[in-house]
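In what follows, a structure is listed as structure tokens, so that the remarks can point back to it.
In this view, the complex is presented without one of its protein chains, the others remaining in place.
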Amino acid sequence: MSFVLHLPVLMVAVPIAVAVLISVLLTFKRNIAFVLSVLTMIFCLISSLFLMVKVITEGSFVYYVSDWPPPWGIEIFIDRLSVYMLLLIAIVGLISIIYSELYIKKVLDHQKIPFYYMLVLFLIGSIVGFVISGDIFNMFIFFEILSLSSYSLVAISGDREALRAGFRYLVMGIVSSLFILLGLGFIYSVTGTLNFTQIALRVKELSDLTVIQTGALLLIVAFIIEAAIFPLHVWLPKAHGKAPAPVSALLSGLVIGIGVFGMIKVVYYILPGVYPVSFVVFFRGLISVGIILGAIFALFENDLKILLAQSSISQIGFAAIGVFFFSYSGLMGSMLQLLNHAFAKSALFLGAGAVIYKTGFRNLDEMKGIGKRMPITMGFFAIGLASIASIPMTCGFVSKYYLCLAAIKQGLWGSVGAILLGGFLSLLYCLRIISCIFFEKPDSKVEVKEAPLKMLLPLGVLAFLTIFFGVFPRAAFVLIEPGVKEILGFLR
Amino acid sequence: MKKFIVIVLLVLVGLFLLLAVSKMPIMGDPDSPTNAIATSRYIAKGPQETGCNNLVSAIILNYRVYDTFGEITVIFVTLTAALAILGREKAGEGVSPLKVSPSPLVSTIMIIYIPFFIVFAFYVAIHGFNSIGGGFQGGVILASVLVIYALVFGYDEAVRKFPPKRRILFEGLAPLCFVVVGFMSILAGTNFLNLNFSSVSHFRNFLTLILEISLGLTSGVAIASLFYILKKVERE
Amino acid sequence: MLKASFSNLIYVVSMILFLIGFYAVAMRPSLIKKIIGINIMETAIFLFLIGIGNKKGGASPLVVEGIEKYVNPFPQAMVLMALVVGVGTTALALILAVRLFECENGEKR
Partner (left out) sequence: MFFQFVLLATIILLPLFGAGLVYWVSSKSAMLRNYLAASLTIVTLILTSILYCFSKGEAIVVGYPFLSFAEIRFSINPMSALLAFLTAFIWTAATLYSFTYLKSSSNQGRFYAFLLLAFSANLGVFLAGNFLTLFIFFEILGISAYPLIVHNEDKKAFKAGAKYLVMVFLGDIALLMGILLYCKVTGNIDFATGIKGTSEYIKFIIFALMGIGFGVKAGVIPFHIWLPDAHPVAPTPASALLSGVMIKVGVYGIIRSLFSIFGPEQSSIVVGSIVIWVGIITMLVAVFMALLQENAKKMLAYHSISQMGYIVLGVGCAAYLGVEGALALGGSMYHIVNHALFKSCLFLTVGAVYYRTGELNMYKLGGLVKKMPIVAFCTLVASLGISGVPLFNGYASKTLIHQALAHLGHGGWVGLVNVLFIVTCGGTIASFIKLFTLVFLGRAPKKYEKVKDASSSMLVGIMALAIMVFALGIFPGRFWTFFILPLLKHLGYTGTALSSIRTVNILTLHDIQSLVISLAVGIFIFTVGTRYGLFHLRFPRWFGVNYWFEQFALGVYFLLHEESHLIEMHTSRATREIKEMIAKKGRSTEALIEGESYVLRSLIFISKRHVKKIYLRVETYIVARANYIIKSLWSGFLAKTYRSLSASETKKEFNLYIEDLNFSIFLILFLLVLCFVSIKLIG
């Protein structure tokens, strides 16, 4: 089983290498990009499954890249939560790549297609690198790759709106990565190391926390931008709405979730317990406002994809608020919400993409009664909506249940109100979409048929997973329950 | 009004940052945590463990070579993004020869100097082991050569001399080299990207050299490619 | 605070530089100037990092016989890598800005 130890780092290296390989092979063969990326993602999926077995049986482990021990070399830190994230990444990545084939052919020029796959592979590789990294500077490097590939994926179609969205995302993203660099400088200056565990050890010996707090704050603000939490969500609606559908699925399902995971890393792994109460309260308030406002924005939006993007703001707020409860239930809810958002929101974007692929409709007004024309596609779409609206027997319900329970257990009534109101508003906008899609009488006389199987299958898998984890959430608990308990141990 | 608000906010941020700065250890203090840790290994054992007298090279090519791998990927991602958004430049299409032909003095000097520049670039790249220099620095010199060539002899001429097909291999060289070395180290039974996996110490130096050169080539050619691609837009 | 700041003058300067860059990003209407502002911020951080690695009387981290005291090489390596990353981000920003400029102008015609 010793090869399993190398798998995390190979999950970073292989997608990147394959992407580079595609560019080299491009001169000989143009169509190879899709096949190679699917194979890579299958490799990632299989290795994350191996890793899952490994961490379940033997617990978390560290891996020294280049065999240099922590303060000098780079450490990779693989615990249950990161393996959990890896699984999500592999599944959603594989699904969106499979889905991309037809969609991208229709949306992009054929010269851009191989570059699209390359960028997606870079994105996947860098997300993996970011998640498993145990060193802040390494995290910064992968964060950069991640952001650069997301900016360019947003802007890839080259039309004006996409470019504007991409540029805005880029400016905010660069500022956020500079914050990481600055914060890392502060942390490095007082601890002398960039390794997570070592920093956590050194911080306990420090008498004055000002510098560390400044560093932590800069890191958190950077991840707030990346996770699109209110009020720094401004880049998100356009960026996710204007990108090609599979890209929106990846960005909305994974990348902003990765922002929250980055926050978890800062708050629990790197600098546990340096945050004053006022700061935590402030953050909870901020996120609560974001939850409600995002849902309200979504309620009055007409463009389906932008609506979904607006709802991402609200949904990612749910994931983020659990981080700042500092309790078992809160973190469980947060992790489950990441899962819910990865599957359900990806399914939604892919479903919206299927409609765009078949009809070119983007606005909700045009889609009246489309559920009657393409019932299976829209049925899967509805399952995604159900999960976003936290209807029982989908994983959205489980996550919000945990979050609410955590808030009630600590007596944080403001957060409870925000979560419940956010849930209610999500129900309302989901209802609006559903009643428009399924119950209104279709306007247009255009004959619309079911999406092709290659798009339907990925959607179906996501919908199935959403339901599966709603009915058997224990399947996810195998990884996250011990993982959450482990990182709560860091606080002490 | 807006200006005023932004300035006030910036001043506030600045005050908080200055507060943090004032609590930081005094600069240049030999006992500060950063220096203490660095001294204990990088400076004390660096040359023996990595074979590089240049400690910066030792860090980026051995202790933290994984970061360097990520970082060369950044360059490649940028290039990919440029290609995806702007498209590869095409030689000879819609050629408009330079409006002002280069002065013979400049062109002659350039023709004489360019080989030396290239040699210098490789020198800097290779010599990064033991003295000032390194792969990136060499790469930047290489890129500047390519850029100057385009500026002096015209864009089309440059693209004809260094066509995209030939550049592609160089652009992808470094990431592939890193991954191959990584695989080799895994196959040899050590961790990913361990350059010390062989007991023969020269082999380690050889690998470092290869990585250094590939870094130089890739960064140089990729930056030049970026320049060409941006230049293409300007022409259109 | 003032005294401590004075002894860490380079840090203070780099912070001010950082804020200047920030101002450019926040207020300048030109996209290119925004990108320049980003670069100023980057440079400020590099200065900051190099300052952290400084050691009084230390030689540059190039091992030569007879010298015992070297500055910390790690921030320098970090800056080197961040520099290259900065090149990448700047390039991408320029690419997007150029394309955006094209689009906006194309619309006007």
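Chains: A, B and C, in written order; residue numbering restarts at 1 for each.
One rule holds in what follows: a residue touches a chain if its C-beta (ideal position, glycine included) is under 8 Å from a C-beta of that chain, and two chains touch if they have at least 3 such contacts.
For clarity, every value in this text was computed on a predicted model and none was experimentally measured.
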Query raised in the report: Among A:L49, A:L206 or A:I391, which residue is in contact with the omitted chain in the full complex?
Result: A:I391
**Report entry** Residue of A:I46, A:L201, A:L431 or A:L453 touching the missing chain in the full complex
**Finding:** A:L431
Report summary line: Where A:L232, A:V266 or A:L304 are the choices, the one touching the absent chain is A:L232
Report summary line: Missing-chain contact among A:K29, A:K105, A:K204 or A:R474 belongs to A:R474
Report summary line: Out of A:K106, A:K409 or A:K454, the sole contact with the unshown chain comes from A:K409
Query raised in the report: Can you list where chain C touches the absent chain?
Result: 22, 25-27, 29, 31, 34, 104
Query raised in the report: Residues on chain A that touch the omitted chain in the whole complex?
Result: 164, 167-168, 171-172, 175-176, 209, 213-214, 217, 220-221, 224-225, 231-232, 234-235, 237-238, 275-279, 281-283, 286, 293, 296-297, 299-301, 303, 310, 332, 391-393, 397-398, 401-402, 404-405, 408-409, 416, 420, 423-424, 427-428, 431, 435, 438-441, 472-474, 477, 481
**Report entry** Touch list for chain B against the chain that is not drawn
**Finding:** 2, 5-6, 9-10, 12-13, 16
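Note that in this section only the chains that are shown with their structure count from here on.
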Query raised in the report: Between chain pairs B-C and A-C, which one is joined by a greater number of C-beta pairs in contact?
Result: B-C
**Report entry** Distance from chain B to chain A - Cα centre to Cα centre, in angstrom
**Finding:** 31
Query raised in the report: Roughly how far is chain B from chain C, going centre to centre by Cα mean, in whole Å?
Result: 16
Report task. Return the distance between the CA-based centres of chain A and chain C, expressed in whole Å. Result -> 29
Query raised in the report: Using the touch rule from the top of the page, what residues of chain C touch 2 or more other chains?
Result: 18, 22, 52, 75, 81, 85, 88-89, 92, 96, 99
Report summary line: For chain A, residue numbers touching 2 or more other chains are 137, 141, 144, 148, 151-152, 155, 158, 188-189
Query raised in the report: Along chain A, where are the residues that touch chain C in the complex?
Result: 137, 140-141, 144, 148, 151-152, 155, 158-160, 163-164, 166-167, 170-171, 174-175, 177-178, 181-182, 185, 188-189
Requested in this report: Write out the stretch or stretches of chain A touching chain B in their complex.
Outcome: 5-6, 9-10, 13-14, 16-17, 19-21, 23-24, 26-27, 63-68, 71-74, 111-112, 115-116, 118-119, 122, 125-126, 129, 137-138, 141-142, 144-145, 148-149, 151-152, 155-156, 158, 186, 188-193, 202, 208, 210-211, 213-215
Query raised in the report: Where on chain C is chain A touching in the complex?
Result: 18, 22, 25, 31, 34, 38, 41-42, 45, 48-49, 52, 75, 78, 81-82, 85, 88-89, 92-93, 96-97, 99-100, 103-104, 107
